[in-house]
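Removed from the display is one protein chain of the complex; every other protein chain stays in position.
Chain IDs A and B follow the sequence of writing; residue 1 opens each chain.
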Amino acid sequence: MAVQQSPSYFGKLACLFGFLLLFHSGYSTFEHLSYLKAVDGHESGLPTDIVVELLVSVAIFGLGIVLVADNFKEILMETEMAKQSIESLDARPSFYSFNHRGRAVFRNVVLKK
Amino acid sequence: MGAWTVLQERQAMLLDPAIRDWVLLPIMLVMVLVGVVRHQVTVLLNGPPRKADLKSARETKGLQRGSILRAHGNHLPEYAFEARKAYLTEAFEKGTYLKDPKAGNKPKGNVMQDPAYVETMMDGMKKNMMNIVPQTVIMGWINFFFSGFVLIKLPFPLTIRFKSMLQRGIETQDMDVSWVSSLSWYFLNLFGLQSVFTLILGSGHAADAMRDMQAMSTMGMGPAAGPQMSPTGQPQDMHKIFLSEKENIELTEHEWGLNNVETRLLVKYGKLPRSILVDQKKAKAAATSVSGPSTSSLSSSSPAAVAAAAAAAGGKKKGRRQA
């Protein structure tokens, strides 16, 4: 996946470019329709160049999104579960007890830093 | 392109841009602002979240014990499951978890005097008021000021039936149904602005669940405390619920999930073919159907049947392996 190496710049650029093209083609459509209304011609579908611009913008936008998106998470619950360490067994944050040696052991170490 | 042409042969009307400036945008703006104000007022009216009642919480959690046992009991060995089953059936029967053990004797008529019940009713009514009042006001405002003209053209075609609803005030026969009045713009906004509100106000905003609740019942359901209510408004009889849960538990059979865990593990690592599991299942099904008619009790966990089934399954399993 060599393309993944620069997700920030190229991907974001592609997204931006795709969005601009999309916006431009939308605006062109609007202008085209108002022109037709002004000229009183009957609407015969969008001109080809607008359609092509639209499809190209979708393709570029799609490329950009794929590059910018995060890595996939695993489907199997097993792989997520495997990351759980056995430390989580003894953690129990609401049940912490403070009468342990850590208070004496760490006191001098931390304060001196 | 042919079909496209046909579609476009609809009526083309030129609307005054002033309509867009002075009707379309203002209606939308007003609705957004009213929504925000309504949210804040609801928050103010509701006050701080009500404190949960200890006994009610215990009651609900007690009921959950039954459902959790039924759902996950297969992870426990049989003696553990049976012990819990016996304990829970006895507890539910005796009503150990009930909030108010003497409640069964109270006459059901004086429901209004139960303070918790009244509170829940008031809650529901408040929420409804907060919904109905702004809606009525805005609809009246729109009908008064913005009626009699066409506002927008919907981008999709509609059938004739919608004409009377969407074009109220503009009685023409030939106009396309896609041209609609301001009231329909109001309705569009009503449903469409939900996501905008979620964006502005965060996910817990007052207008959110309102939609469904309005359609449902006039009784709201309090987030924390209120006693359990059925939609008809009668306080439910918790004892009956406990009894039905008890019956569910009694009917549950225990099938230990770890009966063939060794085989499953070997299959998982590829030491044994997956077909072994299928064979085991078939053998067990055959064994229980053989011993089924001979047992008459509800639970199929009589020791003889279990031993016979396991022996049959074991025998079949060994047979396959040697083959």
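Following the convention adopted for this analysis, contacts are C-beta pairs under 8 Å (C-beta built on N, C-alpha and C of every residue); 3 or more make two chains touch, one makes a residue touch a chain.
Everything below uses one rule, namely that contacts and distances are computed from a predicted model.
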Name per UniProt, for the chain absent here [options: "Geranylgeranyl transferase type-2 subunit alpha", "ER membrane protein complex subunit 2", "DNA replication complex GINS protein PSF1" or "SKP1-like protein"] = "ER membrane protein complex subunit 2"
From the listed residues B:46, B:263 or B:288, report the one that touches the chain absent from this view.
-> B:263
Sole contact to the chain not displayed, among B:20, B:61, B:94 or B:240 = B:61
Which subunit B residues would touch the chain omitted from the figure, given the whole complex?
-> 51-54, 57-58, 61-62, 64-65, 68-69, 72-73, 75-77, 80, 257-259, 261-266, 268-269, 271-272, 306-307, 310-311, 314, 318, 321
For subunit A, which residues reach the chain that was dropped from this view?
-> 77-78, 81-82, 84-100, 102-104, 106-107, 110-111, 113
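Methods note: only the chains that are shown with their structure count from here on.
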If you average the CA atoms of subunit A and of subunit B, how many Å lie between those two points?
-> 30
